[in-house]
Structure formats: C-alpha cells, structure tokens
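Note that one protein chain of the assembly has been removed; the remaining protein chains are unaltered in position.
The block that comes next holds chain A.
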Amino acid sequence: MLSKGLKRKREEEEEKEPLAVDAWWLDPGHASVAQAPPAVASSSLFDLSVLKLHHSLQQSEPNLRHLVLVVNTLRRIQASMAPAAALPPVPSPPAAPSVADNLLASSDAALSASMASLLEDLSHIEGLSQAPQPLADEGPPGRSIGGAAPSLGALDLLGPATGCLLDDGLEGLFEDIDTSMYDNELWAPASEGLKPGPEDGPGKEEAPELDEAELDYLMDVLVGTQALERPPGPGR
C-alpha cells in the first residue's frame, strides 16, 4: 500500500532529520527562524509536525493541547514555506481564488481543510456524548470509534479526507474494525462542505519541497476523492 510506503519514507526521514535540523537549530546565530532557514530545514520540520499531528490524532482521545499547539506550529511553518502573500492566515473559510494556482497553497487549503475537519470531528465526539441527539444529524461520527487509528491513509497525505469512517451512521459503530478500511484512501472528503481545496486537484505546479512520489500520490488522492465525493448527509 502506498500509505505504508509513505510511512516508511517518513520514518527514514525522521532518522536523518535530527542531525540536519539539530545542527541548524543549535547554531546560536539563528535566533530567528524567519530569516534564515534553508528550505530543507523547514521541510523537515514540516514533515515532523505532520507526523506529530498524525500521531496525535491516532490517539483514541487526542490531547487537545498537544493537538492545538502542533496545528498552530504547522500553520506557522507552512506560512513561512510559502510566499507570505498567497496564504490566508486563518482557515475560516478562506477565499478560494487566493489559493488557486499553487499546489502548496492548495495543499495548505487541503491541510487547513483536513485540520479543520479533524477539529470539527472532535466536536462530534462531544455530540456523541449528549444522549438525545440523532446521530444522523451529526454527520460522520468519525474517529472515536473503536479507538483504532482513523483514516490513516488520508492523514498521511493531509488530503481532504478526514476521520469519516462510516457511511452507515449508527450501525457502523458496532462493526468490527477492519484495518483495510483505514488504508483505503478513497474516503470522501469532509462533507461539511468547508473548503474548495480539492477542486484545485490536477495540474498544479510542483512545490519544490515535496517529493515527486508524495506529490503524485497527493494528486491521486485529490482527484480520486473528487470523483467519489459523497453528497452531504441529511441535515447539512
């Protein structure tokens, strides 16, 4: 599975990364990151943060403080990686045109979308705990089910797919967890209708910081999820 391949790749990178980034960070001259960074260091930091986000969300009940801090840091890193002008500072509905042409920008939108959806899903956790609420209205109950790792495939890519595990609502809660469900990257993107990011799918410029393999896969997902996008559930 490509997602597993991607994971292996990240682990390798993670091993190499401490040396590179460490050395750079230990340089007492570089007090302010905004000035210096070679793109390489930021990219490693970006990947590290993505990994952390991933791990954080793998918890059955994510540590919210950790999650929020990692997400905010990731946003900062990303803001510094892309040209400052192109990016809206906060993902509450960003103007689609401003993130149109740059894959990095659209992956930022995708990132924002996925992070936003993930945070949104956390609110579904709360929704579940309030008894008389019809689950159908809540939309995808999301990753709290089974305590197992949610939508790993999607999260690897920061694609727009999120923790939406179940199409069937309540019945799905009681299914045995089948890990092939998580490796399946064809989960629909957040049906909350948040971000237009995925529509920018094909034909984007390659951002120099992303590997070709990563890029191809990202594009596949974007195109694939586009094709499979579910209509929004009832009540939305």
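Following the convention adopted for this analysis, a contact is a pair of C-beta atoms (placed from the backbone, for glycine too) under 8 Å apart; a residue touches a chain by one contact, two chains touch by 3 or more; residues count from 1.
Throughout what follows, contacts and distances are computed from a predicted model.
Trainee: Of the candidate names "Glutathione S-transferase", "A-type voltage-gated potassium channel KCND1", "Serine/threonine-protein phosphatase 2A 55 kDa regulatory subunit B" or "AP-3 complex subunit delta-1", which one corresponds to the UniProt protein name of the undepicted chain?
Mentor: UniProt protein name of the non-displayed chain: "Serine/threonine-protein phosphatase 2A 55 kDa regulatory subunit B".
Trainee: Could you list which residues of chain A touch the chain missing from the display?
Mentor: Residues of chain A in touch with the missing chain: 17-18, 21-22, 24-26, 28, 31-34, 45, 48, 52, 60-61, 63-66, 68-69, 71-73, 76-77, 80, 90-92, 112, 115-117, 119-123, 125-126, 128-129, 144-147, 194.
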